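A short worksheet on the structure shown next.
What you see is the complex with one protein chain gone and the rest in place.
Note that the chains take the letters A and B in the order they are written out, and that residue 1 is the start of every chain.
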Amino acid sequence: MATFVIRRLVASFFVFLAATYLMYILTALSGDPLEDLRASTAPNAAQLIERRIDLLNLDVPPYLRYFIWLGGVGGCFIGQCNLGFNVQGQPVLEILGQALGQTLQLVTFAAIVAVVIGVIIGITTALRQYSTYDYSVTFVTFLFFSLPIFWVAVLLKQYIAIGFNDFLRQPTIPPLAIVVIALALGLIAAGIAGGDLKRRLIAGGTAAVVTGAALAYMSATEWFLTPSLGIVVVALTAIGLAFAVTAISAGLRNRRALYASLTVAVLAIVLYYPLQFLFVSMTLPLFLGLAIGTILLSGAIGYFWGGHDRWQSARTAAIVGFLTAGVIALDEFMSYWNAYSNSSRVRGRPIATIGAETPNLGGNFWVQGVDSFTHLLLPTIALILISIASYTRYTRSSMLEVLNQDYIRTARAKGLTERTVLVRHAFRNAMIPVATIIAFDIGAIVGGAVITERVFAWTGMGALFQNGLERTDPNPVMAFFLVTGTLAIIFNLIADLVYAALDPRIRIS
Amino acid sequence: MTTNIPVQEPGHNEPGVTDEASNLELKEVEGLSQGQIVRRRFFRHKGAVIAMIVLAAIILLSTTSVGVTIGPWRTPGWWPFTWDALTPVENRTRPSLAHPFGQDEVGRDIFALVMRGTQQSLSVMFIAGIIATVIGVVIGALSGYYRKAIDSVLMRFTDVIITIPIIVIGAVLGVAFGSLGASVLGVVIGLFSWTSLARLVRAEFLSLREREFVDAARVAGARDRRIIFRHILPNTVGVIIVNSTLLMAAAILLETALSFLGFGVQSPDTSLGKIISDNQAAFATRPWLFWWPGLFIIAIALCINFIGDGLRDAFDPRQKRMPSARALAKGKGANAVTGDVAAANAPIASDLSERDGGQGTR
Partner (left out) sequence: MTRLLEVVDLEVGFRTGNGVVKALNGVSFTIDRGESVAIVGESGSGKSTTAAAIINLLPGGGEILGGKVLFEGKDLAKASTAELEEVRGKRIGFVPQDPMSNLDPVWSVGFQVRETVRANGLATDRAGAKAKSIEVLQQAGLPGAEQRFHQYPHQFSGGMRQRVLIGMGLAANPSLLIADEPTSALDVTVQRRILDHLDSLTENSGTALMFITHDLGLAAERASKLIVMYKGRIVEAGPSLEILRNPRHPYTQRLIAAAPSLASRRIQASGAGEVAPVASGEQQAALEVEQLDLASAAEHRLQHEDARREAGDAIVVDELTKVFKIRQGGFRSTEFTAVDKVSFSIPKGTTTALVGESGSGKSTVAKLLLGLETPTSGAITIDGRRTDALTGRARFELRRRMQPVFQDPYGSLDPLMSIGSIIAEPLTVHGVGDRASRRQRVLELLDQVALPRVLAGRYPNELSGGQRQRIAIARALALKPEIVVLDEAVSALDVLVQAQILSLLAELQEELGLTYLFITHDLAVVRVIADNVCVMQKGRIVEQAATDEVFDNPREQYTRDLLEAIPGASLLAS
């Protein structure tokens, strides 16, 4: 194992070294770093040119200048990082820190959402192969593959941000829109449900009626101005989650697991009001602490309920606990929506089109959270469209492949329930290649948001790269490449390790 | 007796049982070469056929309407305006009968502009696709067939190229070469987007060279060149064609993205990405500047993706296959772990290259 990792890292190191050299030379030769100063009419232009040449060692030809840069990078290993300066004379290391922070904020959330949604859609389409639902999803994924992201981003700004903000002035939904949306959702639900006509009618009808009623209620109460869930919705969701999660994770026949989930759900409902007092003085560490505490506590409840597989019950209860806690947190965030929306900085137009945060907003943890959400919304949608499409395709083909395997039939012949066959055997095997791909992707994602960052004016890694390139400034470009390249190498390695961990047939030695 | 079966197993007479199943099967494949079967399956894929017609229409429309300009040589088109001519602004630049797509603020006809952009984007797509395919096939074939040292060297080289995100290298090179026109940009993109294809072709060669028909050819005395060109390469054509179409879809999105960022096609020439980039600020007031080039990008990429899907179905309906547990277990002893992971991923890697299309251009 250790030998494998070291061997891979050494090989990758040399490959990466070659790549950085190539990158440096190409960047340095792509233009003239003194262009702006040569055109300048400032009286001290000659002096400025002199100073920049001095600072960036422009008198050294690029193929040697690379080694000066490399020496600075080498310093990182002894704690004295020097990534050089950009043309404005700022140290690149500092800019890199800020840029990385913004980009991580943007891509982490997008990656999680894309994986969850993509995998779920992929599995459902595989289980309903050749249905209308399957064909529609296939068409939509192809469409997403073909979308230029910068074009989508402009559309999002116009219709989601500006459109929604305009809508908030008079937040009532026209009856026709309610009917159309309800019918559309009903059709989708019917497609996913599959089966015979009766089953599809029930699923579609229920979805349409529930959606229609909810929208009508929201419209009538101007819900979008002061959104909230309230104890009733929270309670219903918690109980619903308890049943749904148990059905997928352990099967409803496993009574102990069901009771454990319900205990967690009821506990969450009981704690709904007491928790409000705690929420007033929320901080990020406390928030994360509560999340972890919730998982541990629910897991413990599941474990003590036991049943013939304690860990299964514990896992089920922990998932229910986590999701229910999420719903309660969502409710709390919503309660600050109105305050945020009407603050002097936001002035009733909450969905942001540019930047990562509202400057000088102030406010507590919850207001800040809402602010992050409104800024993340559009770039996240733009980023995840393609990822969702690819995870969907990928999960679907992997799942279909596994469902055709002999051991799936054998599992059914052994008398296992359909749920067990699908979750324990099909899903577990189908996820092996998908998990590998996810690891690869995460490695690539930090550098992959160049266009999105540009359209939404985030000053992240993409901006670092792009500005550097525009000014023929190799140092920021190389800093960008150093981070993305290193991440790519590490995550490629992780992908292999994940593969080996998930598939007992692969031994790493 | 089933004398109605055209190809009869001698001495293999059925005891009075007619056989519908094998008749049906025979009907499907009777007298058809692989190429004919592929063609037949492709034309059964409705989406792909429609996509092919639409793409042909777009190519025809863009090349005949404003004519083709290659260097000093210029063919006339039937459209009354050229893409670089300024005409008086009519109807406050809104779409009108004379200018169905409208005009931009200086009076250029958007239809002509979009047609020119489409030409440019298409030529980048085809040039990049052809160059990447040639390089990918050569490198993959050499690695997979000769293995050993050649394989190591070529694959490390591939790793170097793969480490650099395609949009990054495209941008760096686009700054240097973008002003030289669309064809040069196509060459540059092609030079760096062959990596996934090379890996796939290598995997195909690695597995095909172990097949019994290759052994049979070798025992017959066939030389490497004959084995590569006559036996292995024709059997990889499916993988190559499918993936080069997907490469093309990726190339057009990459070109538009680069031009959007300002690293691609430069003024005074134009491309679909550049039209969008030039006019994005005007979206609220003149959305037609924005809708048309976008729709053409989507239409082209969507067509290519559908054609790719049709080709995949046609060449091998089961191409998305993963190696069986058995193949994995067999390979385990002989391969180092990296080889295994790569081998396990190779057959589904056709999906990977599909993803590459999107990955590069976020």
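The rule is simple: a contact is a pair of C-beta atoms (placed from the backbone, for glycine too) under 8 Å apart; a residue touches a chain by one contact, two chains touch by 3 or more.
Since the structure is predicted, the reported quantities are computational estimates derived from the model, not experimental observations.
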| item | value |
| --- | --- |
| Option touching the unshown chain, where A:N57, A:T221, A:Q276 or A:T417 are the choices | A:T417 |
| Which residue of B:I37, B:I150 or B:A299 touches the chain not shown here | B:I37 |
| Which of A:D441, A:D473 or A:D503 contacts the chain that the document leaves out | A:D503 |
| Residues of subunit A (touch criterion as defined above) contacting the omitted chain | 3-4, 7, 308-309, 404-407, 409-418, 420, 424-425, 428-429, 432, 502-505, 507-509 |
| Subunit B residues touching the omitted chain (full complex) | 7-12, 14-15, 17, 19-22, 24, 26-34, 37, 44, 211-213, 215-222, 226, 231, 234-235, 324-326, 328-329, 332-337 |
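We adopt the following convention: only the chains that are shown with their structure count from here on.
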| item | value |
| --- | --- |
| Between subunit A and subunit B, centroid-to-centroid distance (C-alpha), Å | 29 |
| For the subunit A and subunit B complex, residues of the former touching the latter | 4, 8, 11-12, 15-16, 18-19, 22-23, 26-27, 29-31, 139, 142-151, 154, 158, 383, 386-387, 389-390, 393-394, 397-398, 400-401, 405, 407, 433, 436-437, 441, 444, 447-452, 454, 465-466, 469-470, 472, 477, 480-481, 484-485, 488-489, 495-496, 499-500, 503, 505-509 |
| Of all residues in subunit B, those that touch subunit A in their complex | 47, 156, 159-161, 163-165, 167-169, 171-173, 175-176, 249, 253, 256-257, 260-263, 273, 276-277, 280, 283-284, 290, 294, 297-298, 301-302, 304-306, 309, 320-322, 324-325, 328-329, 332, 337-338, 340-341, 344-345, 348, 351-352, 354-355, 357-362 |
